[in-house]
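Shown here: the complex without one of its protein chains, the others still in place.
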Amino acid sequence: MGPTEIKIGGLGGQGVILAGIIIGKAAALYDNKHSALTQAFGPEARGSACSAQVVVDEDPILYPYVQKPHLMVSMSQDAFVKFAPELREDGTLLIEEELVKPQGLPKGVKVFAVPATRIAEELGKKMVLNIVMVGFFTAISGVVSEEAARKAVTDTVPPSTIDLNIKAFERGFAHGKKLLAKA
Amino acid sequence: MNADPIGVLTGSHYLDGDHSCSEGAIAAGCRFSAGYPITPSTEVVERLASRFPRVGGRFQQFEDELAASIAVLGAVWGGAKAVTVTSGPGFSLMMEHIGLAAITECPVVYINVQRGGPSTGLPTQPAQGDMMQARFGSHGDYRLIALCPNSPQECFDLTLRAFNLAEEYRVPVVVMLDEVVGHMTEKVVIPPADQIEVTPRRYTSKKPGDFKLFEAAEGSLVPEMVKAGDGYRVHVTGLTHDERGYPAMNVVAQDKMVKRQFAKIVENADKIITFEEKNLLGAEAVVVSFGITSRIAEKGMQLAREKGAKVGSFRLITAWPFPEKQIIELSKKVKAFVVPELNMGQMSLEVERLAAGRCRTIPVLHAGGTVHNPEVIAEAILEAVR
Partner (left out) sequence: MSELRENPVNEYLRLDRLPSIWCPGCGIGTTVNCFTRALTESKLDLDKVAIVSGIGCTGRVAGYMNLDSFHTTHGRAIPFATGLKLANPDLKVVVYSGDGDLSAIGGNHLVHAARRNADLLVVCVNNFTYGMTGGQVTPTTPISAVASTTPYGAYEETFNLPNLMDACGAVYVARWTAFHVRQIAKSMGEGLKKKGFRFIEIIAPCPTLYLRRNKLGDGLDEMKYYKEKSVVKNGADTREVGLDYHDKIVVGKFVDRERPTLEEAMDKRFTDVLGAKYVPYTSPGKQPLA
């Protein structure tokens, strides 16, 4: 099967790294797989495009960097423009549908969209957009199990925000399942 | 003895290498840290600054690396286990006090998360260009111990071990990460405190007056320790000194001091050195690697094996002292060593020296900034077995 490469892109401050940590943690701690998370550390300031890269594998991970992602999550147009060319031809792109207008994608890329900002706003906190995306990612990709992802959300977010974040996760997950059922 | 449970975060965690070093230090009983911010190592002290007040430790940020690297020595003589952490230019500034730690036989741990250099170089990107500096960077002759983790898990394990080795041999120990290992996040399992072996400081049982701070303990090459405040009225100096610690600036004292300080590492090398061997049986080429490069090399070996190469792996866990015997033995059995490293040739020089012409040494060099392309390592392996 080999490693699955995931790249999550967005604006600094959107919780991109946290989303990566939850996905990586779900795989490594709760799904009994291996995962390695790396981040591009650069002089980029808050508000510019940043990314978290996660490699998930059944075997120990040797090469920790993501080169040609199988899965890409884009939470901003800037991040999409910057990172989308790296996607594999048969890759999968998950986007925040109001923030990202995909164009010029590599051939064969499947695109799934979720109104994560709207969902987060309905839940009363725009900040949980990243967790909606994690739920959505979990449903569409199947790289991590729902159970593992839930546990990872629970033990990663601040304790006082667990309920809210679990709701965000569930809404994103449900949206993903709905899209898959239609497809 | 076992680790103090108060500091030990038993369980499975998703941690980056830097943070894992912090946990290894705490588990080892380290309760003092001094630091100065520098990328990509600052996360280690940031975590200590956050964790220490909850476990009875003290962290102090100083005005520069010169201060941080000697404050830890003061803390050790005060009775604490202590660590400082740095990268790149900070490691250069700390060299003077690595020398002071060596000559005063101070059990202390330095962590260096390597980035691209020279000078300011590539602050956020990896290299392995400080390997020779770790060994020879401070002026004069001394021996220390350097360890090279290749995963966040090993950052925990080897930081813990660094403290134990420091106490065992009264020597500075350097943990040599690279930026990739320092910043990558993976699963880290921290055992229960009662399964973590911690070497306590070897305090003397001799009375003041009978005790000499720099006299090897009976049946050992390593002197016992005391700390300030216990009535021993010790003198500790960076000058060449006799067994009492008094300055003794003459040829005899210099010879005796330097040679014993060498011997305690050289003669105990077999106990200190650890490495990981894989697929050596029938191997025609052996890849010698360390740190993040050892994982990329593993990938390169897989690719080379697919093309029929018989290749094995020898991973350095201890960089210094160097596993000389093992490399010499291997050099009698294989066609070539392949040595990939993120520098322009450092550990490969050591391999080549030990191979002494019995087999080829093929360095696979990379100036740093990222890791090797595994294909390049695979090509070198195929060249080696041709």
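Structure notes:
For clarity, chains are labelled A and B in written order, and residue numbers in each chain start from 1.
Here is the rule we go by: a contact is a pair of C-beta atoms (placed from the backbone, for glycine too) under 8 Å apart; a residue touches a chain by one contact, two chains touch by 3 or more.
Small disclaimer: the values here were computed from a predicted structure and weren't measured.
Of the chains on view, those touched by the hidden chain across the whole complex are B. One of B:C21, B:V45 or B:A71 touches the chain omitted from the figure, and that residue is B:A71.
Checked against the hidden chain, the listed residues B:P89, B:G238, B:G345 or B:G369 yield one contact partner: B:G238. Residues of subunit B that touch the chain left out of the display are 6, 31-32, 34, 53-58, 60, 62-64, 66-68, 70-80, 82, 96-97, 100, 203, 205, 207, 226-239, 246-247.
Definition applied: only the chains that are shown with their structure count from here on.
Per-chain Cα centroids separate subunit A from subunit B by 36 Å.
The touching residues of subunit B, when paired with subunit A in their complex, are 12-14, 16, 39-40, 124-125, 180, 183-187, 292, 295-296, 298-299, 302, 370-371, 374. Subunit A meets subunit B in the complex at residues 21, 24-25, 28-29, 34-39, 41-43, 61-65.
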